[in-house]
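Yeah, one chain of the complex is gone here, protein chain that is, but the others are all in their spots.
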Amino acid sequence: MAKHETPLLDQLETGPWPSFVSDLKQQAEKRAKNVEGVEFQIPVDVVEDLLGVLELSYKHGRTHWKHGGIVGVFGYGGGVIGRYCDQPTAFPGVAAFHTMRVNHPAGKYYSTEYLRKLTELWDFRGSGITNMHGATGDIILLGTTTPQLEEIFWTLTHDLGQDLGGSGSNLRTPADCLGQSRCEYACYDTNALVYFLTNEYQDELHRPAFPYKFKFKLDGCPNCCVASIARSDMSFIGTWRDDIRIDQDAVNKYVENDPAYPANAGAFRGSKDWGPFDIEKEVTGLCPTKCMKFANKKLTIDNSNCTRCMHCINVMPRALKIGKDTGLSILCGAKAPILDGAQMGSLLVPFVEVNPDNDYEEITEIIENVWDWWMEEGKNRERLGELIMRQGFQRLLEATGIEAQPQHVSYPRTNPYIFWKEDEVEGGWERDVEEYRKHHQR
Amino acid sequence: MSDLLDNVEDATKAVVDFLKEKSKNKTKFYLNDFYKIFPDDKPRAIKKVVNRMVETGELEFWSSGSTTMYGLKGAGIQHSSENEE
Partner (left out) sequence: MAFISTGYNPAKPMENRITDIGPKDHNEFYPPVIQKNKGKWSHHEILEPGVLVHVAESGDEVYTVRAGGARLMSTTMINEICDIADKHCNGHVRFTTRNNIEFMVDSKDKVEPLKNDLASRKFDGGSYKFPIGGTGAGITNIVHTQGWIHCHTPATDASGTVKASMDVLFNDFQDMRLPAQLRVSMACCLNMCGAVHCSDIAILGYHRKPPMLDHEYLDKVCEIPLAVSACPTAAIRPSKQVLANGTEVKSVAVKNERCMYCGNCYTMCPSMPLADTVGDGIVLMAGGKVSNRISEPKFSKVVVAFLPNEMPRWPSMTSAITKMVEAYAADANKYERLGDWAERIGWEKFFEKCELEFTHHLIDDFRQQAYMSWRQTTQFKF
């Protein structure tokens, strides 16, 4: 018998998509039965009260949570989000219901051995409810009480070899796509770089360092599966600068509609019949720079005019491969709309080598230069993208010591209002007005 | 690093004095509020010093979730709801 009636939520149990309501209910039941004899450190009926307060929100159309200023475990400025229920008497099990962010592994690969240790800990000291995963990438442990925070952190660090993620004015938990671990498009090892950067900047991740949040996201190629270009203050997107490798035999297999060579790696194997593959209509004709042609059974690409959009490679992955001279591009300043509107990342570094042998020195140097500038000049709660807007892209170039190049712009400025610096103008700004008057009457 | 920031005792006192002086109006501050105390130092060095003061117990963090602030330990409104007054 459920503790609270949930007639509205019950209607979300039907339909084919996995029902979070059904899952919460099975969790509530499991805690109530407690077959394993867990000595629950927070109320046994926490999930029932969570269902109850959620049902109340469905009835009211309003949230019943309040913010709490708890930030983390001792010495950390992030990793925990404090949360209190505004109906604690009706739902005592969730009166205090804090979130812990646990730094997920690169590529989100897990062993079941690790996951089971984590679920054991979370059943014991928390609600047993999680997000796999949060929007930034962390494993989110949803709902525990204040006295449990340090205990959970202790077990995570001592027994699981696992640290918390970021929140507040910290570096947020960096996130990546699975990269070279299972993708032929990846131009660098995203898993290795995200692991390195996360460890290199542990202090920035755990303790406030910045005017506001700062996010790294790492995409192995311009397909941008982790949306780095839209969602991170600094995005690292794999690219290459030599030629796309072509296997002409394989190209012709696609052209001949060989079943082992489906268009777009089989992405259209659904209920709609798009007809036979047509290389001109589907590949060369859609190339945004029209730098490729197919004639006499041969595909040719003018690589100097290719912008590496990935379309042709995505359509014919068995025939076309990324180049061999690979690295990454760095873009800066992406953010969600609040406050001045959304920003996409702007290209700062067209190409940088990804070199683990020197601890990715070229990359960390750029990161630290950007941080130094933002820490000096950024206003409170000003994202990097907003600082770039306020002070100008040229200041970002100065701060990072990067030379301006046409790749930095979509097109040059459309106004001539250039603020020249004095030392850029021959002779400077100090002039002798008397000398001028010798030739020009007052 | 300036002599002031380099000396743990002096730096701690300067931060605590600054916070006490301001405490009538508010008790939580952004990192860059401390920049004024150490005008000759890099933000990164200042950050390390004030973050250490959290570990030694003089300061504590407060977070809105998206930004983190600093306050003297125990200062300001600590409770989370009207029932705890």
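Per-chain residue numbering starts at 1, and chain names A and B are given in the order in which the chains are listed.
Note that in this section contacts are C-beta pairs under 8 Å (C-beta built on N, C-alpha and C of every residue); 3 or more make two chains touch, one makes a residue touch a chain.
Note that the structure is predicted; figures quoted are calculated from it, not measured.
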Omitted chain's touching partners, listed by label: A, B
Absent-chain contact - pick from A:A209, A:C224, A:I279 or A:M375: A:C224
Touch residues of subunit B, complete complex, unshown partner: 25-28, 55, 64-66, 76-77, 79, 81-82, 85
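The rule is short, and it goes like this: only the chains that are shown with their structure count from here on.
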Inter-centroid spacing, subunit B versus subunit A (mean Cα positions, whole Å): 30
Complex contacts: residues of subunit A adjacent to subunit B: 66-72, 74-78, 81-82, 84, 86, 88, 167-170, 203, 207-213, 371-372, 375-376, 378-381
Subunit B - residues contacting subunit A, complex: 30-32, 42-44, 47-48, 51, 54-55, 61-68, 70, 80-81, 83
